[in-house]
Each structure stands twice: as C-alpha cells, then as structure tokens.
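All protein chains of the complex are present and in place, except for one that has been dropped.
Coming up: chain A.
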Amino acid sequence: MNIPNRIAITPELVASHGLKPDEYQRILDLIGREPSFTELGIFSAMWNEHCSYKSSKRWLRTLPTTGPRVIQGPGENAGVVDIDDGDVVVFKMESHNHPSYIEPYQGAATGVGGILRDVFTMGARPIAAMNALRFGAPDHPKTKHLVSGVVAGVGGYGNSFGVPTVGGEVEFDERYNGNILVNAFAAGLAKSDGIFLSEAKGVGLPVVYLGAKTGRDGVGGATMASAEFDESIEEKRPTVQVGDPFTEKCLLEACLELMKTGAVIAIQDMGAAGLTCSAVEMGAKGDLGIELDLDKVPVREERMTAYEMMLSESQERMLMVLEPSKEDVAKAIFVKWGLDFAIVGKTTDDLRFRVLHQGDEVANLPIKELGDEAPEYDRPWVATTPRAPLAASDVAEPDDYNAAVLTLVGSPNQSSRRWVWEQYDTIIQGNSLQRPGGDAGVVRVDGHRSKALAFSSDVTPRYVEADPFEGGKQAVAECWRNITATGAEPLAATDNLNFGNPERPEIMGQLVGAIQGIGEACKALDFPIVSGNVSLYNETNGTAILPTPTIAGVGLLPDWSKMARIGGMQDGDELIMIGVDGSHLGQSIYLRDVLGSSEGPPPVVDLAAERRHGDFVRGLIRNGQVTACHDLSSGGLVLALAEMAMAATRGLSVSLSDQRGPTHALLFGEDQARYIIAVPADLADFLRASAESAGVPFRRLGTVGGDRLMVDDVVSIAVVDLVNASESWFPAFMS
C-alpha cells in the first residue's frame, strides 16, 4: 500500500490551509522548492495564528512575566510559580472556543483535557480546575443547547479525570451568539526539582510516542480555530476532537510514575497540530533535529496518510525524549496502564525535521524556522474612541429600589450558577476549602499542614469594549481582588485573550489596548503573567465577540485557618466598606439590566488604591480580625451586600449616612478597589483608626442580623426572597 504525497500545490490549496500568498512565498524562499503536500500541512499547522501568535506576539512581549516567585514564565506548557517549601504551582488557561461552538460536549471536554495535559506534562498533579464560559443571549435559539452541552462536557471530562472544579465564570451576551467562549484553567502541584520541560537534549536519543492511538479526528483543528465562522460551520464538525478522560487519567498516572524513574529527558503533550507541533517544539527548543518514522506511530484507523498523521489532533497523546537505558522500565509502566509506548524516531544534529512514511521522506524542513521564523505581524490598529463621560445625575434612579435589586439578583448574568457547578465534582481530592459561589476557589496543599492556594478567573467584557485599556486593567485588578478577599497573596496569573479578527484595525486596537492595560495592572500589583493563550478570529459573518481578555490568577494562603469567606459573619458583626463611595454608573449592570443602556466609560482603576486597599484587607484577614469578606464588582455595593446575605442566610441592616452622593450611585456604582468586610463589633473603632493611618477609606455600613437586607428606607427585601430570585433563574432557563 502506497499512499501518495504528491498532490499538486495550487493557490487554492494554499489558501485553504489558511496561508496568505506572502506567507507561501516565505515558505518557498525558506526551503528553496515547492513543499510537498505533507509539508504544506506542517507549515499551515505551525504558522497559523493559534500556534504562532503571529498577530499578538509583538504585544505579548510587553507583559511582565518575571518575579521573585516565577520559576517558569510563558513559552512552556504552563507557568511555574514557587509557593515555598520546595513546592510549586503549575498553571495555565487555554481556550477551546471554536470547537465548543461546533460540537459543545466534545469541544468543551477536550478543552479541559488539553489544559490538564499541559499541567501534568510538566510533572505536576492537577489539583484544581476552573472554566470561564461565555454564551450568547439566553433567548438565542442555540444558547440552551450550547450551555447544556458545554457544561456536560466540562463535567464529563473533569469529573472522570478526577480534578475538582473550584471556580469560573458563566455569562451571557448577544455578542457571543455566533462564537461562544470556553476558557479552561488547570493548576497542578509539583516539587521545584521535579519540573519537566519540552527542550530536547542529546543527539541520537529515542523519541517515544505515549498514550492513545492516532486517528483522523481533529485534522486541521488549529487552522480551523484560526479562521472566522460562516454558515458552512456544520462542515467543520469533523475537525473537532473526541475526548477520552479515562485514557487521560491513565496517562496522568503513567506519566507521573515514569517521571520518577529518570527516564524522561524532555516531554511535550500533543495538543494543537499534534505530532507536528510537539516534535518541532521539542527539537527547535533544544537546537536539535527530529526524525520521525510514521510507520511506527500507533494508529486506530487504516490507510492514514502522512498528512493526516502529522495533523491529527487525537487526544491523550504525548511525545518524549527517552533516556535509552530506561526503556524497559518505561515501557512496563505504560503496558501496566494499557497505553501505547512506541519509539517513533530519534533526535539528530542536523536541525532538520524529517518525516518518513512507507519508505519515502515525506517532509524535510528546517526545524528552527518552522517555529522561530514563523511570520510575525505588526498589524495596523486604531485605538478605541473613548466614551463620553456619564454623570450619575444624568442616570435615572429606579422607581422601586427593591424591584431593581431583585431584577439584578435574578438576572441571567448575576443569578446563582448552582445549576452549572453542581454538575462539576467540586470536592474530589478532599482539599477543597472554598467551592464555587464565593470570591475565589481555595484548595489545600496536600501534605502541608496549613498552606492553601486560591484561584479566580475574571474579566468584564463590557468594560473592555468601552475602553480596552481600562478594561484590561480592571480584569487583572478584579482577579487580584478576588484572591485577596480570601486572605491570599496573589502570586501570578495566566491570560486568555479572546478577540475578533486582528486584520481589522479596530479589533487589533482592542487587543493592543487590553494588553497594555493588563501589563500596567500586572506591574503595579506585582502579578506577573506566567502563561497564556490567544484566541483570535472569534467572529461570525463579520460580527466580533465582546473583547474578552480572561485573567485567571493564583494566590497563596500560608494558613488557611485564617481564611475569609463571603458568608462567614455572625449576628452582631459590624459591616464595613473599604474603598470610596459609589459614584460611577457608566457601563454598570444597573444601567444595562435595569435601564437597558450601555452608555459611558467603564470605571477607572486606581492601581495604587487597589493595592493599598487590598493589602490592608489581607492584613486584617491574616490577623484574624475579619469574619467575612467580599469584593465589590458588577452591581456595586448593594449586589455585594445581597450576595453576602444570601451566602450567610442572615439579614443585614445598612445605612448610607456615612457616604455622600446620589443613592443610586452609592448602591449600584461600580467604582473599583472596594471590599465589604464583617468584623466583630468591638473591633470596629480600632480598625477604623488603623485604616485612617494606612490612608484607606473606611465606611461603617451597619450590622449583621435579622432576616432582611435593609438599606435605610430605600431597600428592604427578605433574604429568602433574594435567594429565591437568585436560585430560580438558571434552572428555569434550562428546564
């Protein structure tokens, strides 16, 4: 059987591989001849936006990526951050947007699988997952189907693999009608001397294929993920991979066992563009060539061509460079777990990427240039036009405050997400200290007496659209704030940048502005970006998504017995607001969901205040002086109060007499750098004094007690009514 590699390379074939004419010319210049069909596929896989970051690289370089705790920044499978005692946390967030829209269950499932593999490839056992999900309008005909499939897919993979899902986001907006977002985060624990990297070392060493067999699923997936959608989307279903969490769980255990034996010189998971990307990355990073013999690759389908094998995105596969003396022990581990283990090639010293199939050399390309010399663009961009200011006095007050609060509490975007997270295993591994529903998920560090990690994922896309720079800052600040609200010290973050078509200057302007804002906030808050992912071309028929740079962060709690929770307060405790009086209604959800308007600029984040207020709150929590803590974000003061009341099932009696401004701005304003804390009543005066000396605004709000949320004579709602409004929206929507 001889499968041809000699398909004529026409301009149409080049275009269908997502390569522009100038990019194809670059290939011709680079290799000095016409590429073979397989080689064209390899270039297409390596040079698409998803793998090469060709539109974003120039801007990503401006982000802060180092710090005293950063062991590994961007460029590896995941970032690595020191959490003391020789322990490290390994984490990353990655999108699986396009596949999840085409086939929600498998798209979401393999998104989770891919990010878990990124983490354990580095030698870390996954300990926590989060998912930031964004869907179209609730009344769009596809939305329910997509929510149902994506949530089931996330759960189906993570639950079976055995990692607790401890947080995330679920939002709806009509701008995601044709392009949903599925951003999957995973974190794992390792020892600082047990980190495995993808850089190949040593000439003539065996390259080993591990895990599941190769099929035709996902062929061309990375190229598909780098294009816009149109009505032909159904034809793309075969490019979505199929997940097998059982095999992934076996692969995890086998890899961790293998890593203990000293058999692994370098290891790389097969994600986007599978065998191609993993082999090229390992070789290019190590300044080595790689030779692959495709006849040795375990396959599950007959008559697969070299092209298909090189571009397959079959899941649960790894490639490694093996210490040859350990071959027998390594193979025995994989046999025990029922997985494939096949030597499929070797490292070479010629810096070529050579692929053999049925006696032919089907590809022979310069390995460094495949990755390192991918096209890089300085795409033209225009800054987003600033929105006209919007004074609170120009925004109508609600006729009925109680009705407005209940509307927000029971709205599609602010209501309880219990329907979603009860489908995720949130407690497996026995270390979950805070499950979804609070400010951040918190997980104990196994084997340590008191240490824990906090995780949060945040972005407010409507802010980013109105002002990409401020919106980028705010995404980082809110993540930092949510982690701080548990008492944890925010250490580092991963970014998942979801935007439209970067070839349009206004979209490129959003990307540039957001990255600049993210960079500024990360610098000011000492919160470096250690890993990330860019997803562009999130457009359907020319309509882009809201710009959505998701920030997922990790924080460290040295002693979780002093952790704060959203609902930990007791009757009689004093409620305090840390931060300025609410004043900013531009881009607020009050404006959007009560008044139906999207006017004004987003709130500006004063990063110095953010840091000062956060450091102050964290100090109080660590001193054991706080019984509950919650950050203020969408919905402002009154929504934060409602969320605390619901979490504690306790009433709150609040007065705004300490504050100045129009009532609706005080209650619904989305000014930044703010928290509500609950403290024992006898500590309140003492804490006010320490706040004043730290230059931190301190507003007494009221006391905990009763069974109603009451604010002066404007709001009075039974907590049980809040809970009913909050808990009923999602189940009613999905029923």
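FYI, a residue touches a chain if its C-beta (ideal position, glycine included) is under 8 Å from a C-beta of that chain, and two chains touch if they have at least 3 such contacts; residues count from 1.
In this text, contacts and distances are computed from a predicted model.
Missing chain, UniProt name from the options "Reactivating factor for ethanolamine ammonia lyase", "Phosphoribosylformylglycinamidine synthase subunit PurQ", "IclR family transcriptional regulator" or "Branched-chain amino acid ABC transporter permease": "Phosphoribosylformylglycinamidine synthase subunit PurQ". From the options A:R69, A:R117, A:R444 or A:R504, the residue with contact to the unseen chain in the full assembly is A:R444. Among A:E23, A:D118 or A:D244, only A:D244 touches the chain left out of the display.
The omitted chain makes contact with just one of the residues A:F120, A:Y176, A:W337 or A:F730: A:W337. For the chain left out of this panel, the touching residue among A:N97, A:T214 or A:N431 is A:N431. Interface residues of chain A facing the missing partner chain: 152, 155-156, 159-162, 244-247, 249-250, 337-338, 421-431, 433, 444, 560.
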